[in-house]
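Sending over a structure as structure tokens; questions will come in a sec.
Every protein chain of the complex appears in place save one, which is left out.
Order of writing sets the labels: A, B and C. Residues in every chain begin at 1.
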Amino acid sequence: MVDLVIKNGTIVTAADVYQADIGVEGERIASIGHDLAGQEVVDATGYYVFPGFVDAHVHLSLPVGDVVSSDDFTTGTIAAACGGTTTILDFITPQPGQSLQEATIARRGEADGRVAIDYGLHLTAVDATPETLEALPELAAQGYTSLKLYTTYDMRLDDEQFLRLLAAARECGLLPLVHTENHAAIEYLKAGLLAAGKTGPRYHPLSRPPVVEAEAANRVLTLAGLTGTPVCIAHLTCRETLAAIEAARARGQAVYAEVCPQHLLLSVDDYDRPGFEGAKFVLSPPLRDRSHQQPLWRALANGGLQAVSTDHCPWTFEQKQRGRDDFTQIPNGAPGVETRVPLIYSEGVGKGRLSLNRFVEVCATGPARLFGLYPQKGTIAVGSDADLVLWDPEKEHRLTQESLHMNVDYSLYEDITVRGYPVLVMQRGRVIVRDNEFVGSVGAGRFLRRGLFRL
Amino acid sequence: MVDLVIKNGTIVTAADVYQADIGVEGERIASIGHDLAGQEVVDATGYYVFPGFVDAHVHLSLPVGDVVSSDDFTTGTIAAACGGTTTILDFITPQPGQSLQEATIARRGEADGRVAIDYGLHLTAVDATPETLEALPELAAQGYTSLKLYTTYDMRLDDEQFLRLLAAARECGLLPLVHTENHAAIEYLKAGLLAAGKTGPRYHPLSRPPVVEAEAANRVLTLAGLTGTPVCIAHLTCRETLAAIEAARARGQAVYAEVCPQHLLLSVDDYDRPGFEGAKFVLSPPLRDRSHQQPLWRALANGGLQAVSTDHCPWTFEQKQRGRDDFTQIPNGAPGVETRVPLIYSEGVGKGRLSLNRFVEVCATGPARLFGLYPQKGTIAVGSDADLVLWDPEKEHRLTQESLHMNVDYSLYEDITVRGYPVLVMQRGRVIVRDNEFVGSVGAGRFLRRGLFRL
Amino acid sequence: MVDLVIKNGTIVTAADVYQADIGVEGERIASIGHDLAGQEVVDATGYYVFPGFVDAHVHLSLPVGDVVSSDDFTTGTIAAACGGTTTILDFITPQPGQSLQEATIARRGEADGRVAIDYGLHLTAVDATPETLEALPELAAQGYTSLKLYTTYDMRLDDEQFLRLLAAARECGLLPLVHTENHAAIEYLKAGLLAAGKTGPRYHPLSRPPVVEAEAANRVLTLAGLTGTPVCIAHLTCRETLAAIEAARARGQAVYAEVCPQHLLLSVDDYDRPGFEGAKFVLSPPLRDRSHQQPLWRALANGGLQAVSTDHCPWTFEQKQRGRDDFTQIPNGAPGVETRVPLIYSEGVGKGRLSLNRFVEVCATGPARLFGLYPQKGTIAVGSDADLVLWDPEKEHRLTQESLHMNVDYSLYEDITVRGYPVLVMQRGRVIVRDNEFVGSVGAGRFLRRGLFRL
Partner (left out) sequence: MVDLVIKNGTIVTAADVYQADIGVEGERIASIGHDLAGQEVVDATGYYVFPGFVDAHVHLSLPVGDVVSSDDFTTGTIAAACGGTTTILDFITPQPGQSLQEATIARRGEADGRVAIDYGLHLTAVDATPETLEALPELAAQGYTSLKLYTTYDMRLDDEQFLRLLAAARECGLLPLVHTENHAAIEYLKAGLLAAGKTGPRYHPLSRPPVVEAEAANRVLTLAGLTGTPVCIAHLTCRETLAAIEAARARGQAVYAEVCPQHLLLSVDDYDRPGFEGAKFVLSPPLRDRSHQQPLWRALANGGLQAVSTDHCPWTFEQKQRGRDDFTQIPNGAPGVETRVPLIYSEGVGKGRLSLNRFVEVCATGPARLFGLYPQKGTIAVGSDADLVLWDPEKEHRLTQESLHMNVDYSLYEDITVRGYPVLVMQRGRVIVRDNEFVGSVGAGRFLRRGLFRL
């Protein structure tokens, strides 16, 4: 007799769909079978049982200039849990003068004890000094096994720095996750737009068109080919970047990529919303015209993209006002950690764009695998953590701000009603969400010491 | 306590790799967990436990003119089992004057009671008469849920017939499996070669170059796009056909494809072997130059190809002699049903071209899913048939004719030693192969009434 | 002192633009220089002097079933002349039971003595019998150096016939000009539309979508690659066919293609015109959506397409009524021989899509070169025929039916005002059009015994 049995659900993994009971001992899945007996029993009849979902790209308490993104490690992880996500990956970003190790300690200090779900941290390299390069192997050994790199913003790195960091990443097995947009091009376009009096949110996408993203992706992938480093392209948005990725793969490179729900579902049209509403959609890379969506969905379905992440980075509408007279001053980012899984299920599985298996793969197994969390996270198998989501495929939920838990005063998806929603979320065998209410304990989330990426 | 426990193996599915015991009750997997107790126990320590593999393209006892392929349903299925394959799909091909239903009954008569493993049958349409079209729904309901179509040979169909059959297949949910080569082109090229005195086996590939295959694939896929029918391209061999498939997918079509080990591993160079040795490699579509292999492996790895099949159709070297003075008279086909899985494991997983998961997907889960056998076959999950292969990843095996069980007097892979081989094969809970020896019973294999293809 | 001098014009060839006088002796250009003296002088100050334009695809007096296209050799060639075209190529199409030689004699009989400008004739093969194949070399030697082939209509040929004819064409140097649309696909789609009660002109394009054209192009080009025959694709309309052509070129094949003004300028939207107006635009391959136009213009500009032809084949609106209740009964074809050059100048050169040189190349030099008329026709050089067009780049002309000379009761371009029009047209030194009025003599046009195509 095991501690807990999830009975009669339809278990879905990246490969399988079948009906069985799941037995949990302590924090892990101990057995899968029929007629399992447990101290405690949860009835999953009529529900899918999915592995707890993994969001590999989240920014909580992110300071940008003098403002800080509105979800902290507590509010953000509670919201994630309510949406079915049981693991997030956030970022360590050294401040000026701070070493990568110092930044790591500081970031752990902000998160540990305040998280409602398990979490890990990507490193971010903001320079390529010998100190930074030397810090990487030790940090990798401590479970920080991925490395965020930027081609734009203040954290941007030039080609020479990229080459050093990519080579170092290959040496110690870190997987780079790269934000690719050409910085000089953005500055040129911004200056031109502002000079022409084009200051509203609708000009944001014109300041960062698809070619600007694809150029940087092509450059980074070329350099990664020279150093022999596998790379994951962050939040790609357009067919041009897909083409750059395909070209690198055809040269034999290992290239991975994540996409965000906003780029699959929203579009430049949203920047034209009345008043300053468009500012809510100011995020980077920006929303694109709808013609990019079908190729992205197809790549998601056929294996060209490995993960759906959110780049969750909400700002209140108040905070967005900073850019009322100048779109370049609008804090970039939007909420999403809670809505990712319901949106991809409803718009993906529900509309025939993704199979159930592929949905689990891109929302759980894929990101877990890329970032060294598998098989502890990302699947339902004997020995894996009992992170489980009971999912009612018929439950409808309108994604209004009021019905969500993210600490932000609007929703990007106010008008959308999804079909399919979590009814119960469990982490390591404990129920943490029941009927859209967080019932776990803040602080129960653990830091995940991640393994190295393996293909 | 279950009937049987496979203990301590490393279970591999299309998604997962983990260590656990498998409990079998009767013919099915009843539980997966640790420390399972069973009436009988098989120790799998140090072994992978794979789902029984599925070969979706096999020709046993195939009559071509006045000769018959050398493996019959007994020898062929024993050989399959020894190579780790527990399910095959063969073909029903009406003879002149025979209806599809009559051919079905006849073929069942040849197989039932003589097969060592479970099997199913594809229908073959050799015309598009109203009788044939009307027979399809009933046969689909009886578990014959796929439809072989040819663009060449005597069974070839013209564009109008294709349109009728594709439309009918869509109506009743049959998945067409299409052999694509342009018949007129082959005849033209053959005539030219023979007229020029080019009669040896080395001219076989020149009579059916890649464009001849790709043209027919493009045509069939265009027609399938018009009728809205998903299609599986049989045994593709070249990057030109891959391009035709990619183009159809970009148009939004559902297209699947299988590839054979011989096209991944052998090449036109084999036609230049001394004497008449090249005749052993005369199969169609023919072997290509090596430049096609990397794109095929990549498509297999990244999801562009769904299945590895064999097109197993052996002829003795004696039978091949018919074409000694004229390569067009050499019976087309080669042995392969036994060597498929070890070759793909050793050359794929062993050489880093495929992950373990992807290996299982293309050799088991993928073909099972395409042809309506999943989840009964193709995976290791509670409720699935207990078709299991215990695999020693260190076992070496030289693929000589003597060490294999196929009823043919040569091996295409005499010089190749694979690393990784089955040590025990089980069908529905019964051991049928132990240490490369068939220990099951002929006739124990069952006809599989297959479901409809679901994406 | 020469017979005639064209003074002070700006001479434009496929390569050059320069100001000079042209001296004509008899029927040919004798000199180019400054201050030439002549018996007669034509002042071309302010005008471009272009070579007489060549329309390589015209159907005059074309019988289809029981109707005949409305322009005969006289009205059609007068209209051509008024639009700046001094050479057309029409077709010889054997009727059932007629040999190619008989058809040739018959067609010559219809044209000789009735043409207002010089003309040549393409052969059409409607079968691949030994008689037809044997007739080709002799007819080529008589100046019939191109061969129309069809994949649809009653004249359609199957793959085997194509291979024979393509091989024969290569042998005697004939350039095949191929109409590519998949016949069976069209019949399938037509039947489906009619069965669904979709009988209006707007369903015409749905019965022959781009893939139907591209599939046949790909097939024909594949076969031509096997026989080693250069091929010209007739009136391509879509990016899919362009892709098929590019693929064949990448394989090393010599492939040429022509495009028609209607496919560059009109679109499927025209089928939605009120009432039965859409029937005027029923031609095949049909008009496409506008997204195909930019790729076609680009291919025209950059050398991917070699010629602009018209496929001129007008039917009166009365004749079009036959298909009032069934779009498949509408005679296919439209007027165009007179409007081609002004449209391509105005929409091409005038809108910056084509350089002046490229305009001359695709409307004159290119078709002349492809079909063995160069250097007699298609350029302005010493020794060439004095076929010259004086062109006023500022002259505006609204393309109404009344202002045009084609024997048909409507214009496809009623609303379009072009800028740039011929003011004087000369054939072999004689003025045949002055200010949009034909002033030559019917019967003065000559049959052109064409040379073989040379790359």
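As a working rule, a residue touches a chain if its C-beta (ideal position, glycine included) is under 8 Å from a C-beta of that chain, and two chains touch if they have at least 3 such contacts.
Quick caveat: nothing in here was measured; it's all calculated off a predicted structure.
Chemist: Give the labels of the shown chains that the missing chain contacts, considering the complete complex.
Modeler: The undisplayed chain, in the complete complex, is in contact with A, C.
Chemist: One chain is left out of this view; which of C:Thr365, C:Ser411 or C:Gln427 touches it in the full complex?
Modeler: Reading the full complex, the residue touching the unseen chain is C:Thr365.
Chemist: Give the residue, chosen from C:Ala381, C:Val423 or C:Leu452, that touches the chain omitted from the document.
Modeler: C:Ala381
Chemist: Touch as defined at the start, partner being the missing chain; which of A:Ser70, A:Thr104 or A:Asn182 qualifies?
Modeler: From the options A:Ser70, A:Thr104 or A:Asn182, the contact with the absent chain belongs to A:Asn182.
Chemist: For the chain left off this view, which of C:Thr13, C:Thr93, C:Thr145 or C:Gln161 is in contact with it?
Modeler: Touches the omitted chain: C:Thr13.
Chemist: Which chain C residues touch the hidden chain?
Modeler: 11, 13-20, 23, 30-34, 36, 249-250, 294, 298, 302-304, 352, 355, 357, 361, 365, 375, 379, 381-384, 455
Chemist: Across the whole complex, list the residues on chain A that are touched by the chain not included here.
Modeler: On the chain A side, contact with the omitted chain comes from 158-160, 162-163, 167, 182-185, 187-189, 209, 211-212, 214-215, 218-219, 222-223, 225-227, 243, 247, 251.
Just so we're on the same page, only the chains that are shown with their structure count from here on.
Chemist: If each step moves to a chain the current one touches, what is the fewest number of steps from chain A to chain C?
Modeler: 2
Chemist: Distance-wise, how many Å sit between the C-alpha centres of chain A and chain C, to the nearest whole number?
Modeler: From the centre of chain A to the centre of chain C is 57 Å.
Chemist: Centroid of chain B to centroid of chain C, CA atoms only: how many Å?
Modeler: 51
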